[in-house]
Every structure is written in C-alpha cells, then in structure tokens.
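One protein chain omitted, others in place.
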Amino acid sequence: MLLQHIADGVLSGAVVALGAIGLSFAMKILRFANFSHSELLTWGAYFALVFLGFTTAFSDFFGGNIGPLSFGWPLLIAMVLSAVATSVLALVLHALVFEKLGRGAGHMTMVFASFGIALLLRHVVVLIWGPNPIYYSNELQFAVLLPGNVRVMPDQVFLLGLTIVLVVSLHLFMTRSRAGIAMRGVSENPDLARVSGVNVDNVVRWVWVIGASMAAIAGVLYGLTVQLRPELGFGLILPLFAAAILGGAGSMYGAVIGGLVVGLSENLSVMIIPTTYKPAVPFLLILLILYFRPDGLFGERR
Amino acid sequence: MIGVISYLVFFLILALIFSIAVLGLNLQWGYTGLFNAGVAGFIAVGAYTMAIMTGPSREAVMGGFELPFVVGLLGAMCTAGFAALVVGLITLRLKDEYLAVATFGIAVTIQLVCLNWEYVTGGTLGLISIPNPAKPLTDGPLAQNSVFLLIVVGVGGIAFWSLERIVQSPWGRMLKAIREDADAAASLGKSPTRIRLESFVLGCMLMGLSGALYVAFIGYVSPSDFLPIVTFQIWTMLIVGGSANNRGAVLGAIIVWGVWTSSGYVISKLVPTEIQAQGGAMQAVLIGLILVLMLLCRPRGLIGERMNVSRHARI
Amino acid sequence: MTATVSGSQTVLQLEGVTKRFGGFTAVDNVSFDLPAGTIGGLIGPNGAGKTTLFNTLAGMIQLDAGQVVLNRTPIHTLPPHQIFKAGLARTFQIPRPFREMTVLENVMTAPANQAGEKFWNNLLRPRKVAREEQALREQALSIIDFCDLSRVSADAAASLSGGQLKLLELARVLMSEPEIILLDEPAAGVNPSLMVTLVDKITELNRRGYTFLIIEHNMDVVMSICDPIMVMARGRLIYHGDAAGARQDPAVLDAYLGDLP
Partner (left out) sequence: MFIRQLSAALAFAALFFGGMAHAADCPVKLGGVLPVSGPMGQVGERISTTGQFAVDHFNAAGGVKGCDVEYVLRDTQGQSTVGVDAAKSLVDLEGVQALIGAVSSGVSLPILTSVAVPSEITQVSCCSSSESFTELAKSGDTNGYWFRTYATNRSQSAMGALLTTKSDFKKTAVIYVNTDFGVGLAKRFEQDIPKLGGSITKMVAYNESQQSYRAEVTSALEGNPDSLFLVAFPVDGATITREWLALGGTDNLIVNNSLRSTDYFEAVGTKYLQNLQGYDSAQPRLPSVATFNELFEAEFDGPPNGPGLHSVYDAVTVVLLAMEASDEITGANIRDNIRKVTSVDGEEVYPGPEGIKRAKALIAEGKTIRYVGATGALSFDENGDVQAPKMTWKLEGDENIETAYYTEKEVAELIIKLDN
C-alpha cells in the first residue's frame, strides 16, 4: 500500500504543482495572496468543456482516443483554447479589480477582494453549468497494474509527463525570452527592475497569463482524472497555498517541488491519521514551514 | 403584530450575536489591518467551550460540568483567545498574507476537529440540550427571547463600550499606526508583533464570545454551524457597515443579516421552486458583487472611520 | 579604521558595517564616529548605499558584519522599535506618515512607553491615562507649533504637502527627544521656501543640542549646515572630513563625475 500511496501522491501532487506556479508568482510579483487563483482551475476545466463541445463536431477528423488514454486530440485542443480563455478571464479581473485596488488601497484589500471574487466566480459556475458534477467522458478508465502492485491510470501518467514538459518549457521561457527575464528581474528586485527600464505593467500581465494558463491546464487535467464540479478549485485552496509557501514565493521549481510534497504528504498521511483529518494536512505543513523556514524551502532568507 | 415583534426580537438576537464577532473582526482588520480568514473557526471554539462547560453530562463525551452561563462566556473567550495566541505567535511576525492563509487553514482544521473528535465535540451528532439562561427566568417564547435579547444587548454593550474606550486611546492609536505603516511605527518604538498579537487575540476572544452566545440561544451546537460561509458573512457585515468604526460594525451586522434573510424570503416568493437552487447561487453572486463593488467604490463602508485624536485630547 | 571610542562626546559609532544582498555588497565595511551636537552629512551618488546604511542603523535591515554603538550600547542586534527606544530616531526618504490619522495623532503616537499603550490601563486606570494624554497633547501641540504645522494639526496626514510631511516626520521624532536623529533627504521634493524653513528648524534644533545625521543631495544645504561630511560610493566610505576638504578630494570628485553638473 505504501507504494500505491506514493504513486497517488506524486500524481495528485502534479496538479497541485501546476496550480501553485501561478499562485507563487502572484504572491511574489503581484504581492498579494490571491484566494481566487484556485477558481481559475475551475473555470479552466469548464471552459475546456465548452470547447470540447465544439470540437466533437469534428471528431471523425481527429480519430479516436490517443493510445491508452481516455481522450483524443479534441480534448488537447480544448485544453489549449481553455488556457487562452482563462488567461483572458484573469486579465479582465486584473483590469477591473486588482489593478485599481493595487493602485489605491493596500495589498490586503486585494487579498480581501480576491476572497469576494472567488465566491463570485464559484457561484457563476453554478449558475451557468449547474451544481452537479459533469464528466468530460462518461467512460470509466481502469487503472493499469504496474509491478509492485501499484495501480495507475494512463491519464494520470500523461498528466505527470505533461507537467514535466510544461515546467521545462516555462524554465526556457524564464531564461531565454525577454519577457521571462524581465519577470525574473521584477521578482527578485522590483525597484531595481523598474529603474532599469522594465515595463512592470507588462510583466504583471505576463504573470496573470502564465498563472491562468497553468491553472487552466491543471484544472482540465484534474477534471479529466476525476470530474468537474463547481467546488473543484475551492477544495484546492489550502494545498495550493501550502505548495507555494513551501516552495518559497516566486520560485517556480519551489512550487513544483512544493506541489509534490503536498500531494505526497496528503496521501501518505492517511496511513497514520484518519482519512477525515486529511484536509488539515496542508495547513499543518504551512504552519511547519512558516515556523521553521518562513521564506520557504527554496526562498531566499530575508 | 405579535408575530412581527416576535420575529424582530429573534432577528435582533442573531444579528447582535453576529455583531459581536464583527466587532472582534473590526478590531483586527479595521483598526490593525490584520486579515483573519478564519473567523468561523474562532466562533466554533467559543461555541464548543460554552457547550462543554454549561451543558449536561452525556454518555461518552467529555464535559457535563453544568457551570453557570457567565462562567461559560468567560471560558469561551479564554479558549478562543488561546487558539488565537498559538496561531498568532507562529504567523504574526511574518508577512501579512501568511496570516490570511494560516487563519483560513485553522478554520478548516477546527471544523475537522469538531467533526471528528467525538470525545470532546460529540462528533457529527453535535451537543444537544445546552441550557438557555433566559429559560428559568420567564415563560413563553416571546418573553424568553426578549430576556435573551436583553442579555445579548448587555454583553454586547459591555464589549462595545470597552472597545470604544480602548480604540480611542494610545493603544488604539498604535493599532492604527501599525495598520497604516508597520515599519514607520516600528521606527517610532512600537513593536508591531506584540501589538498585532494583542489585537488578534482580543478580536478572537470576541468571536469566541459570539459563538458562546449563539449556542446558549440555539441550545445545540454541531460542526455544520461553522462552515466557511460564516466567515464570509461576518466579513461582508464589516465591509458594508464600515471598518474602523464600531458603530459601523454593528450597523453592518444588522443590515447584512437583514438582507441575507430577506433575500431568502424574496427568492422564495419570486423564484419558482424548480430553479431555486440557482436562486441560492444568485444570492451568493449578488453578495460577492456587493462586496467587490463596495471595496472598489466605497472602501470605507456606510459609516467610515472617524478622525480623532484621543478621548482625552479632542481639539 | 577609527581606533578608540572618543569618550562621551561620540553619540554614534559604526565599525565595519557591512550589508550584502545576494552577491551584491550594498554597504561595504563602513566605519565612522559621530560626535554629539553635530550635524553629520552623508552624501554620495545614487546607489552608493546611503539609504541601506540608514536602514541598517535603524534595525530595519539586519547587518551582515560589523557593529553599531549608540552611547556605548551596541544596538545592531536590536529590533527597530528597541533601537528607537535606545534613542535613535529616523525619518524616511519618501515620508511615511500614518496617512489616515490626523497630524496631532501622528505626533502623539511617537513617544514610547505610554501608559495608555497597555490596553488594560485604558479600562482599569483611565485617570492615569487621561493625565498622561493631556501632558502629551501639550507637548505635541508645542512641537507642532515649532514645526509650523498648527494650521493643519486636525487634518489627516494624507492631505499634507510633501514639505509638510517632512516637517511632520521631524515633529514625530522630536516627541521622543532622541539622542540622534537620522534624516533621509529632508530637502527632496520640498518647495524652496519650505526648504528654508526646514533648514532653519534643523539648525535651531542643533543649537538646542540635538545631533543629526543627514542624507542629502542638495549640496547647498549640505555644505552650509553639515560638518563632518561622509561620502559614500559603491557601498564604501571614501571620505570623512569637513566640507571644504570634500570639494577638493580626488576620490569624491571621481565618484561624482557625471553625477554632478
């Protein structure tokens, strides 16, 4: 069972990792704890559902499922479109609310506004798509038995692989592209970056786009391996924050490692504590990190 | 007409019980700028303390001390304050957002503990038969509720009066200085960590008090009383009423609770039964919208902060 | 390096103060003494590390090496609020008033260890607090008057002009009668007439016995009121002496080349 819990932990940690990247950047560069970030996962998942509806019209053209996976090209296309749509949503929120508040009030007012927006976004999902769970496909995918008596679903392995690919591409983006380098600059020293002629407004928009895209993809993959429901993101708030804080705000790799640690500890915890206490595990992790390493495992000590 | 009065008394009891928690939050957010996202958790701590201290003895559950009402109130404040002290000591020296995340987490955890630690909290069954202090004094629901309203007004009045005294004092001045600029306050010899801790603990004690009054009134406590939405309601009350103003906090509690309950009434009248599930979501969207718009357009709420110097030194 | 503590006359003494950010050394092994009753001027081009040094002295940034001694007491290990209580007060380059509080409130906040700062005193010993508040108010009003802020004393600090904010910060630190006052660019962004007032206030206070350490870019101000003058460049202290000497020092000229018109 230990191996199974580890496998489950790594796989569910991958979703948390993807979602936490955006949150981590937001905490460092936008300088506020964005409680509405997790709702972007929900919206990403539901956007993909809409686009999937369009693409299924062409399903003959795309052929069936890819290999052992439970989905075909339409879902992947829907996922990319959903990332775009979620980015637009995030930019709209930024322009309508956070930009204004950030200029006037303190950053804690932004935290609070993010609370309100989270509630708003969650219930708009209920209004549009209804409160009941929805599945991308009603087919059930059965797990494959691996050596060591570990069962994993092919979709989840795909999820892990895609996470790795995304993190590597993000790394290249951050180190090679102008926008990425500017982002790192602002993240490390905003004042210095500003006087060196970096367009901070642009960087902020990039942060929203990257964060929202990663969140959308995480949402789609999460929805794919389980289901879509309006509380999809809400239930992930604490794991996401735990991952971002664990990794150290602003550190991409930190967020990824943080996500995996959160996933593993949640899944392994059920071996020692009753499953009903599992949702508290990320919180305990947060307390431990804040107590011993307030700047995260990979954050620089102030 | 008796019905209307009876309902108003009932409504006011709940609204004023909430307003005590809002006052606590006002101390934390309005005066000190502390973001407590776990209000429901601290209310729960107070509520269960009250239930355990004043409730009858039960099988397989701790407690049954049957202590007097007032002792229960004080005990509830102490345990909520203690919980706040622990969280505060860990997070208050850190960046502001961490308090928001940690308090959000503690509310989730406290709810889980309420749900699962059967020996103390009765688990999912909750704790029943918590004595109502108004019951031995009078007969009839209206008379009893009126007496209870007096008790709430009395307790809330003491809390209100004490808060007014201490926020319009050098201590309150420090809170606001910390809220405005913690670094600048530190450069003037104030210890942000200590002051934040004091404000946080005091605020949470009021939340505990509010929880204690709630269970004494309802007579029953269960984990489902402390869903995250409660935190959200308390926050909306403060923002609508006006932060950094205790009158605003009380007014906000009455208005928001009024809107919340009457919008349920309106929805039940106007929206057909078939789509009332959507009606509930509409209500949440509406409240979320009011909140965000309030922050954008009228961040000070209905009654904003009053400029003052000190009770002793008006110009 | 300064060799010995020069008796009771030295208020502030820095020894090998060093602060690094990552690989960048913002303050590099800075040492000097500031005698009591002087107005020290700290100058240097942008990015020389002056404000970082101030932040280190005030305890807002932990130093990496060296020590800071205030009246024979090492203060570099203390948190900011205790450094203030020890007698070192500072203002900020960009003023940081308590914006939503009145000018009088801002000033009355400053003194440390007020009885009313313990919340229970306000409930249990209200008379004592009231007496103290009365005294504080008298003191605050006279300082506000000295700083020419009487007209605005009931206004929110947020409504003040840049120059008035500089005066407000000065008034705030004066409440506690500190051993030494650190002013970060007092003349920056202040209109000329107010600047004259400000310089007058500083010299007047200096005559009354206050010690200052001032960062300033306005050379007229520095040369007219400061002595000694310390020059920093790229984190190092490159000159320590009188104003006349600074004008001729080759290292100073070199550092300012391109910075000065």
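As written, the chain order gives the labels A, B and C, with residue 1 at the start of each chain.
Definition applied: a contact is a pair of C-beta atoms (placed from the backbone, for glycine too) under 8 Å apart; a residue touches a chain by one contact, two chains touch by 3 or more.
This is a predicted model, so every value here is computed, not measured.
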Can you list the shown chains that the omitted chain is in contact with? A, B
Out of B:Leu85, B:Ile128 or B:Leu296, the sole contact with the unshown chain comes from B:Ile128
For the chain that's not shown, point to the residue among B:Leu115, B:Val201, B:Ala244 or B:Leu295 touching it. B:Leu115
Could you please point out the chain B residues that touch the chain left off the display? 1, 3-4, 6-8, 10-12, 14, 112, 115-116, 123-126, 128-129, 141, 144-145, 214, 217-220, 222-225, 227, 229-230, 247, 250-251, 254-255, 258, 260-262, 264-265, 267-268, 273-274, 276-281, 283
Need a quick check: the contact residues on chain A for the chain that isn't drawn. 1, 4-5, 8, 12, 131-133, 135, 138-143, 145, 151, 153, 222, 225-227, 229, 231-232, 235-236, 266-267, 269-271, 274-276, 278-279
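What we mean here is this: only the chains that are shown with their structure count from here on.
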Partner chains that chain A and chain C have in common: B
How many angstrom between the C-alpha centroids of chain C and chain B? 42
Enumerate the contact residues on chain C facing chain B in the complex. 58-60, 79-82, 84-85, 89-90, 92, 96-102, 104-105, 108-119, 122-123, 126, 129-130, 132-134, 136-137, 153-154, 156, 172-173, 176
Touching residues of chain B toward chain A in the complex: what are they? 33, 35, 37, 90-91, 93-94, 96-98, 100-102, 104-106, 108-109, 112, 115-116, 232, 235, 239, 277-278, 281-282, 284-285, 287-289, 291-292, 295-296, 299
Considering only the defined contacts, which chain A positions touch chain B in the complex? 27, 32-33, 35, 97, 100-101, 104-109, 111-113, 115-117, 119-120, 122-124, 126-127, 130-131, 237-238, 241, 245, 274, 276-277, 279-280, 282-284, 286-287, 290-291, 294
